[in-house]
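Presenting chain A:
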Amino acid sequence: MNWFTKTFSSTLGRKYIMAITGLFLCSFLVVHLVGNLTLFYKDGGEAFNIYSHFMANNIVIRVMEVVLVLGFLFHIYDALVLTRRNKAARPVGYAESRPQENSTWSSRNMGLLGTVILVFLLVHLWNFFVPARFGDLEGVPNKEYLNLYSEVALAFKNPIYVALYVISMVALAYHLIHGFQSAFQSLGLTHKKYTPFIQKFGYAFSVIICLGFAAIPLYFFFFIEL
Partner candidate 1 sequence: MILDSKIPEGPLAEKWDKHKFNVKLVNPANKRKYEIIVVGTGLAGASAAATLGELGYNVKAFCFQDSPRRAHSIAAQGGINAAKNYQNDGDSVFRLFYDTIKGGDYRAREANVYRLAQVSVNIIDQCVAQGVPFAREYGGLLANRSFGGAQVSRTFYARGQTGQQLLLGAYSALNRQIAYGKVKMYPRTEMLDLVMVDGKARGIVVRNLITGKIESHSAHAVVLATGGYGNVFFLSTNAMGSNATAAWRAHKKGALFANPCFTQIHPTCIPVSGGYQSKLTLMSESLRNDGRVWVPKTVEIAQQLRSGQITVNDIKEEDRDYYLERKYPAFGNLVPRDVASRNAKLVCDEGRGVGSSGLAVYLDFADAIRREGQPAIAAKYGNLFEMYAKITDENPYERPMRIYPAVHYTMGGLWVDYNLMTNIPGLYATGEANFSDHGANRLGASALMQGLADGYFVIPYTIGDYLAQTPYDKVSIDHPAFKEAEQAVIAKNNQLLSINGTRTVDDFHKALGQIMWDHCGMARNAEGLQFAKQEIRKLRDEFWRDVKVVGVNEELNITLEKANRVADFLELGELMVDDALNRNESCGGHFREEYQTPENEALRDDENYTYVAAWEFTGVGNEPVLHKEELEFENVKLTQRSYK
Partner candidate 2 sequence: MAGSNPNAKPMDLTLKVWRQKDKNSAGAMVTYPVKGISPDMSFLEMLDVLNEDILRRGEDPIAFDHDCREGICGMCSLYINGRPHGPERGTTTCQLHMRHFNDGDTITIEPWRAAAFPVHKDLVVDRSAFDRIQQAGGYVSINTGGVPDANAIPIGKSIADKAFDAATCIGCGACVAACKNASAMLFVSAKVSQMAMLPQGKVEAKTRVENMVAQMDVEGFGACSNTGACAAECPVGISLENIAIMNREYLSAKATSENVLA
């Protein structure tokens, strides 16, 4: 192994990858949420459909899509490698353990939360990405773009999907509450002056982003008539 692969296969190196990909995925969440806010326009879905058309066809976005997939893959792969290693580091467990006395539940269950998010992600892709990109969505009359909006509106009339989406956003919120500030710690970006701000910002970020996402299915379920 050369120095590069050695560095990124060390426990610290893998944490850097977790942190960098995690923060990158956070930035994706912001873009995604901002775009999705067009769903709230009361224009019959026009703004959202234009936005999704742009996302599906812009060359820069298509390149970033590949980067995004890589970000997810690295984040997941390193999480698996680290989890395996961490389990092996304590082959015999304690008869009695009270971790609640020394750490938060979310910090100890990032793998579980991440798995919930992964399942959600697959369902989410199947719901919207696959039909939009590879499926046979009907077009909007007289427009060059497809009607993803009606797909969304239809899906969120299904209470099972709504519940899954909302629960997943709760999981995501907890994942981010620990993950956001933890990424800065992993990268060594701490300072007496700025770290308290990063921690508060991370908390607010996690809650606001997830509330924003969770509001969409709830909005469609309760307020939009097909």
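Convention: a contact is a pair of C-beta atoms (placed from the backbone, for glycine too) under 8 Å apart; a residue touches a chain by one contact, two chains touch by 3 or more; residues count from 1.
How were these candidates chosen? In short, all candidates are chains of the complex that A comes from, given by their letters.
Note that the structure is a prediction, hence the values are computed from the model and not measured.
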Pick from 1 or 2, the complex member that touches chain A: 2
Of chain A, residues touching candidate 2 in the complex: 2-3, 6-7, 10-16, 82, 85-86, 88-99, 101-104, 107-108, 110, 178, 182, 185-190
